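Structure, as structure tokens:
Only a single protein chain was left out; the remaining protein chains are all shown in position.
When the chains are written out, they are named A and B in that same order, and each has its own residue count from 1.
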Amino acid sequence: MTRNARTIPAALAGLALAAAATLAGAAGYPEKTVNYIIPFGPGGESDISARLQEPVFKKLTGQGLAIQYKPGAGGAAGWAQLNSITGDGYTVMGTNLPHIVLQPLQKDVGYKTDEITTVFWFHFTPDALLVTADSPIKNLKDFVEAAKKAPGATTLSGSGTNSSNHLAQQQFDKMAGIKTTYVPFGGTGPSNTALLGKQVSGSWGYTTVQMQLGDQVRCIAVSMEQRHPKLPNCPTFKEQGFNLVGGAYRGVAVPKSTPADVQARLAEILAQINADPEFIRKMEDGGFAMLNVGPAQMAGFMAEIKARYEALAKEMGIVKQ
Amino acid sequence: MSEPTPPRDTPGAIGSVLLIGAGVAALIFSSEFSDLGAVFPRAIGGLLVAMGVLYLVFYALGRTQRAAPAAGSNLRRAGVAVVMLAWAFALPAMGFLASSAIAFVLLLMLANHERWTMRTVLLYGATGVLVLGGLYALFKHALQVPLP
Partner (left out) sequence: MGSLEYLLAALTPLNLLLALAGVVAGTVIGALPGLTATMAVAVLVPFTFAMEPAAALIALGAIYTGAIYGGAYAAILLNTPGTPSSIATTFDGYPMARAGRGDLALTLACLSSVVGGLVGAGFLLLLAPPMATVALKFGPVEYFWLAVFGLTLIASLGEGSTVKGLIGGCVGLLLSMVGVAEVGGDVRYVGDFKALLGGIDVVSALIGLYCVPVLIELVASPGQHLDAAGRVASFRLQEASALMGRAKVNLARSSVIGTIVGILPGAGGSIASLVAYSEAKRVSPRRDQFGHGEPEGVMATESANNATVGGGFIPTLVLGIPGTPPDAIILGALLVQGIRTGPTLFTTQAPIVYTFIWGLILATIIMLPVGLLIGRFAFKSIVAIPKAVLVPAVALLTVLGSFAVHNNPHEVQQMVVLGVAAWVLGRLGFSASPIVLGLILGSIAERGFVQGHLIGGARGSVSAEFLGRPISLAIIAFILLGLLWPWWVKRRQARQGVQGVSTNE
């Protein structure tokens, strides 16, 4: 089907006008404080990154971000209630991957993945394979060799079952052709204790853990495209031959009923926050890795990630009957 | 045997039967769990049933003692239980102030054994308003707790 050469510019102009109109319509947003609900307790990565966003949000819009906590069932308590909140853009909620994909697959948690309208994914904490600083394992090669010599004998702590850590362990085991034993702990804290106390041989953690524990641990691989700016000595899985990229992703979602123009404006603000150099510096100092997935890339991103997680879930046998 | 023995612990035996039932239910449901996830439920469920049966054996052998029955109004006691249950489940639906106000008044009536004079009605009512209002303001506004 050929297109008339004139309709393209016309269409583009029309699109631009429409975009301007919708943005103008939402130009007043936000006119008051926005409630930012974190479906976890205070102090976690979701909380910390939200708190780093808050001052930049205020700077850009003049309105505050009021952070509230609604923990429960690993986040499901909050996400199950998301769509029953008024969709005026003044209540937003933090979302997390792999949680919102894996949880509904495993059991009836009160929401479905597609019901969660995430407007922007703004960072992820990359998975990192860690050993103690005095461990005989110096790099990934040593690790794989040791694991091959004694299948199942390498114990690795991680935070939770069917979490990002667990998925990383499963994926890497498959890629490297080894068998390790994943020992789930109740959170990053206990997982770190087990590592430091040498109860386990190593740990599937995050870059944030490496920043927290500093010299006590050695990061032997990190699941990013390129090395983390603040961890120059930790090679990526990719450069060592394993295509493992990912981690725990965090974003901001709104109730389904929120108008499209408000959603677009919110996404725009979040993108601007993500471009703020001071914000980037603080996030990277904490070990977070920046990410910019806005409305334009959302569908593709979600489709790809859902497919990836669903395939893993099937292999791991965690899909509900 | 001429010594009067203390009465046997029938309430305890009833409780044991109920809890044996709970243990059995726990065991039945645990069949759906994965291997690692079922270890504890099965062990504890089994232990519960075993202990319950043991108590029933003691009961049959007359080696149990019944605690003195509690005096006082059972109706009022049940009333408190019902009011509190209704309150907790009405909380999300009716909102905090409405459900708490009603519950407060009901509990006040259940707890008061004295006669209701004008004075006590006013006094208790005023106290109630103060306490409820004060705590509501404190939590919702000062402490920023999102009450329903």
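The rule is simple: contacts are C-beta pairs under 8 Å (C-beta built on N, C-alpha and C of every residue); 3 or more make two chains touch, one makes a residue touch a chain.
Just so we're clear, the structure is a prediction, and the values are computed from it rather than from any experiment.
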{"item": "Chain not shown: contacting residue from A:A80, A:I116 or A:L312", "value": "A:A80"}
{"item": "Chain not shown: contacting residue from A:N35, A:Q68 or A:Q240", "value": "A:Q68"}
{"item": "Touch list for subunit B against the chain that is not drawn", "value": "9, 11-12, 14-16, 19, 22-23, 26, 29-30, 33-34, 36-41, 44-45, 47-48, 51-52, 54-55, 58, 64-67, 70-74, 76-77, 79-81, 84-85, 87-89, 91-92, 100, 103-105, 107-108, 110-114, 120, 124, 127-128, 131-132, 135, 139, 143-148"}
{"item": "Interface with the unshown chain - residue positions in subunit A", "value": "41-44, 47-48, 51, 67-74, 76-77, 80, 106-110, 152-155, 160-162, 181-186, 189-190, 192-194, 196-197, 199-200, 211-214, 216, 318"}
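Going forward, only the chains that are shown with their structure count from here on.
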{"item": "Subunit A-subunit B separation of Cα centroids, rounded to whole Å", "value": "42"}
